[in-house]
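Below you will find the structure I want to go over with you.
Removed: one protein chain of the complex. Kept in place: all other protein chains.
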Amino acid sequence: MQINGEFKPLIVAFCCNWCSYAGADLAGNNRLAYPENVKIIKVPCSCRVNPMFILRAFQRGADGVIICGCHPGDCHYTSGNYYTRRRMSLLFSMLNFLGIEKERTRVEWVSAAEGAKFAATMNEFTEAVAALGENKRLEDLRCKR
Amino acid sequence: MRKCSLQNLETVFEKISESMTLYIPADTKDGADFTKWTKGVQMSQALNTNRSAKDFFFPQTEDLVEFKTEGKNIEVIDTRKESEDFAVFGVRACDVKSFDILDRVFLTEPYDSYYATRREHGVIFSLACTRPAETCFCGTFGINPAEPGADVSMWKTDSEMFFEANTEKGKEILKKLESVTQSADASDVDGQKKKTGEIMKKLPLSDLSAEKFGKGMTSKYFDSPKWRELSATCIGCGTCTFVCPTCQCYDIKDFNSGKGVIRYRCWDSCMYSDFTKMAHGNSRNSQTERFRQRFMHKLVYYPDNNDGMFSCVGCGRCLNKCPISMNIVKVMKTLGGEDNE
Amino acid sequence: MQKINSTMLIEKAAQLLENGTADRVLGWKKGEFDYDITPAVFNSVDQIKKEFVFGDFCGANLSKYLVKETRKGDGKVAVFLKPCDTYSFNQLLTEKRFDREKVYAVGISCEGMADIFKVKQIAGDGIVSVSSDGENVKVETLYDGEKTIKLSDVIAERCINCKSRKCVAYDELMGEEGEIIDSDRFDMVSKIESMSEDERFGFWQNELSKCIRCNACRNVCPACTCEKCVFDNPDSCAQNKAPADSFEEKMFHIIRAFHVAGRCTDCGECSRVCPQNIPLHLLNRKFIKDIDTFYGEYQAGAQVGSRAPLVDYTEGDIEPGEAVMKGESENA
Amino acid sequence: MQNKNSSLRDEIIRISGTNPRKCMLCGKCSATCPAFDGMDYAPHQFVNMIENGNIEPLLNSKSIYQCLSCFACLERCPRTVEPAKLIEAVRLSVIRKQGANHLKPDNIPALLDEDLPQQAIVSAMRKYNK
Partner (left out) sequence: MQRIGVFVCWCGSNIAGTVDVKAVAEALKNEPGVVFSTDYQYMCSQAGQDIIKNAIKEHNLSGIVVCSCSPRMHEQTFRKTAQAAGLNPYMVEISNIREQCSWVHKDMEKGTEKAIILGKAAIAKVNLNAPLTPGESPVTKRALVIGGGIAGIQTALDIADAGFPVDIVETKPTIGGKMAQLDKTFPTLDCAACILTPKMVDAGQSDKIRIFSYSEVSQVKGFVGNFDVTIKKKARYVKEDLCTGCGLCTEKCPQKKVPNEFNLGMDNRRAIYIPFAQAVPKVATIDADYCTMLKSGKCGVCSKVCTAGAIDYTQKDEYIEEKYGAIVVATGYNPISMDKFDEYAYNQSKDVITSLEFERLTNAAGPTAGKLLRPSDNKHPHTIVFVQCVGSRCANCAEKGKEYCSKICCMYTAKHAMLTRDKYPDTDVYVFYIDVRTPGKSFDEFYRRAVEEYGVHYIKGMVGKIAPEGDVLKVQASDLINNKQIHIDADLVVLAAAIEPDKSARPLATMLTASMDTNDFFTEAHPKLRPVESPTAGVFLSGACQGPKDIPETVAQAGAAASKVIGLLAKDKLMGNPCVAHSNELMCNGCSSCERVCPYGAITYSDKEFRMPDRTVAIRRVASVNEAVCQGCGACTVACPSGAMDLKGFANNQIVAEVDAICK
């Protein structure tokens, strides 16, 4: 997304309800700033994130997608994030195999107590994605008309 | 009739592409396909392209119109771009014939302006065959591969390319090419034509006859128990329909890009389970019915509506590409075989 | 060892019908030419004697047909399975896609299937007949008369990289059981991995842009037996019929590969049937290679009931960030 | 603690192929060692000293020649630290450094004869030519 000629990457963050969404709230409580272009979607557990959602986000114009969940071992549903970890390991490796910049996708474990980590992660991720420029490799030109 | 030496073919390409985009069959690692000509692109020696020339006139997907909403208003935008002139070079007789078949669908009422525009802007250089493959059966449908037709017919010999205009459009373009071609005598290619004729008789499918099919045969074949057997292992993919030069079914779909809705059409396949799916469901629920539809359409329904013209041109692409090697030849032989007499 | 031939299978198929072991047989049927063989269901001994065939062009994997075929009536279906097909067979059983009791499986040893396109490349157009003796292929063409080609020169790409000649499931075995092979099947995946990101993108952009969405890869795939595929389902948010934008080609193939990840037995049917010659199996193999590297070797279909890596986990699994790096560099 | 001699430390750890950080200081290695009495540094000290980079004393200790390589410690160690491998690694690094006392590659051809196995030459080179 270009704003006043400056590239602001659009970041979609899928956050699990129990840890990471609460972590994002904590970042808010502590007024820890991160870029406006980070938009959070709440899911019950990171394991709810279907690879199709990620591709859909890229299709529609996202420049980066991050999935945040409880730390391994702390999943509210005991094992959800373990599946997330496997699924995303394989999916991201595949995207990389297809030549899609690996810096555009990330999984980060953020607990409900890690507001600071949430904000720092978003700042850092946004910066990394900004450095890559616009998402061209998984874009759908029809959505950019 | 005009001619040029094969060495000078490139200058012909150059000349054509001065006024229009030129596509020629070129070799890729997976066989020949029409490729936009730029300097250095060589013409393939292959018998035919993987995909037919249908794509130029009836592309797999094509935007029709776009809607934009502003508040509670809808704006309709015609997104059609100014069409450019183009030439397709080296189309074989079978594929040339396919345009007759497509024209009858798209250029009669309801008239398809998208297709028509492309037809108007496109010039077809056909190319006579000299080495038909074992999978060729154009003869079955009365096509002579040595007389390919279209705007300009071409014959290629060992050293020269001959051109013969068949239409006004063809004459016009040959005129433009006068500077890079020489005049020639029509009898120069008689030998080749004759030789091709001989080969045609020797092709393994030369005895395949469409006589038992055509107009008015619906009741004869529709309920044949053979359909079930023939379609038993059909996997229901769309390969045959998508490589076919005459398949012309499409679906119209909307794509909501978030910024507006793009209405586009895309090829559809009667082999797909959601083909012609309507509110009540699907009119052909089993693969057998869908399979029957495709072949009945080629061999009976289309002729019914088009003065007996079949909508198969015998190009053999489906014979080469079907994942399970089921194809129209097997269907014709099975249905028209002795058991069915 | 005697190579399995048509006569042996015809005899076996006929016998299975005659002695009541099965009431229909899944096998291969003679084509118009020597190479265009169609999978078929045989209901009578007559039909078998007339039309059943087996040879170097019987590449089609019959296991997937069992899903549909076992739903028809009560009787048993006999099926002939090459080693790679037996893996698919097991995987389908793992996923309970058909009732084992309704199937009589005959494992047949296999030394690799021939690829007619390779034959055509060497022998040229107009193939009138083609036959092999297990070592050489005799081709007769319209234009160049008779030619003899080494069978090894026309073996299908997927068979050159065969992972296993072991029949892992059968009620009866014809020929030798065969062995698991230490193949080089990941070489091409490694090669792509070692390309630069731009090269990888270029490679796949070029390959996938050829896709015409005929769905042959999906429809032939023994792992793709969904009652309704998400790409056909208007309610799935993913349905589409044609790749209207290059995104959709990628979307389709990524999701398809992901859906069969850990379930794909690497039978190679997808690439065999692709009319556009897209090396689709490489996507699946990438997943297999990654799974092997990240979570330990796993061969889908090696055992019935094994837990696919994507429905399993360990507490110490590799982290996605690390995995991506490892997936790029593990070219050993 | 000061990580002196960290390159030598890393080298020894690399040669040994074990991870001294896994040690939980139970002392079972020293408890099990049959050569303990002759050692100036006990097996458990080896582990600890290597981890701390305190390697000089070990290089000069007699323990490295007292170790019988009986692998009892390796067998008994509950944490797979495998002290015997660490001791062997220290011993090797001493031996490799003694180049001056040993054969030079140039001298080898003269000593070759037909019965000398190829492998012996290769391993001699690997061991002594540092």
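A, B, C and D are the chain letters, set down in written order, and residue numbers restart from 1 in every chain.
Convention: contacts are C-beta pairs under 8 Å (C-beta built on N, C-alpha and C of every residue); 3 or more make two chains touch, one makes a residue touch a chain.
Note that the coordinates shown come from a computational prediction; the quantities given were computed from them, not determined experimentally.
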item: Which displayed chains the unshown chain touches; value: A, B, C, D
item: Candidates D:Met24, D:Leu68 or D:Leu116 - the one touching the absent chain; value: D:Met24
item: Touching residue (missing chain; options C:Ser132, C:Thr225 or C:Thr265); value: C:Thr225
item: Residues of chain C in contact with the chain not shown; value: 71-72, 95-97, 225-230, 233, 235-238, 259-260, 307-308, 310-312, 315
item: Where the unshown chain meets chain A, residue by residue; value: 10, 12, 21-22, 24-29, 31-34, 36-37, 39-45, 47-53, 56-57, 60-62, 73-74, 76-80, 83, 87, 119, 143
item: Positions on chain D contacted by the hidden chain, ascending; value: 22, 24-33, 36-37, 42, 44-45, 72, 76-80
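As a working rule, only the chains that are shown with their structure count from here on.
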item: Shared interface partners, meaning chains that touch chain A and chain D; value: none
item: Chain at maximum distance from chain D, centres defined as averaged CA atoms; value: B
item: Chain nearest the overall Cα centroid; value: C
item: Between A-B and B-C, the pair with more C-beta contacts; value: B-C
item: Centre distance in Å when chain A and chain C are each reduced to the mean of their C-alpha atoms; value: 36
item: Shared interface positions of chain A, touching two or more other chains; value: 140, 142
item: Per-residue overlap in chain D, given as positions that touch at least 2 other chains; value: none
item: Touching chain combinations (by label order); value: A-B, A-C, B-C
item: Complex contact set, residues of chain A against chain B; value: 60-61, 140, 142-143, 145
item: Footprint of chain C on chain A - complex, ascending; value: 51-52, 55-56, 58-59, 72-73, 79, 82-83, 85-102, 105-107, 137-142
item: Residues of chain C touching chain B in the complex; value: 31-33, 36-41, 60, 65, 125-128, 142-143, 210, 212-216, 218-220, 232, 234, 240-244, 269, 272-273, 275-277
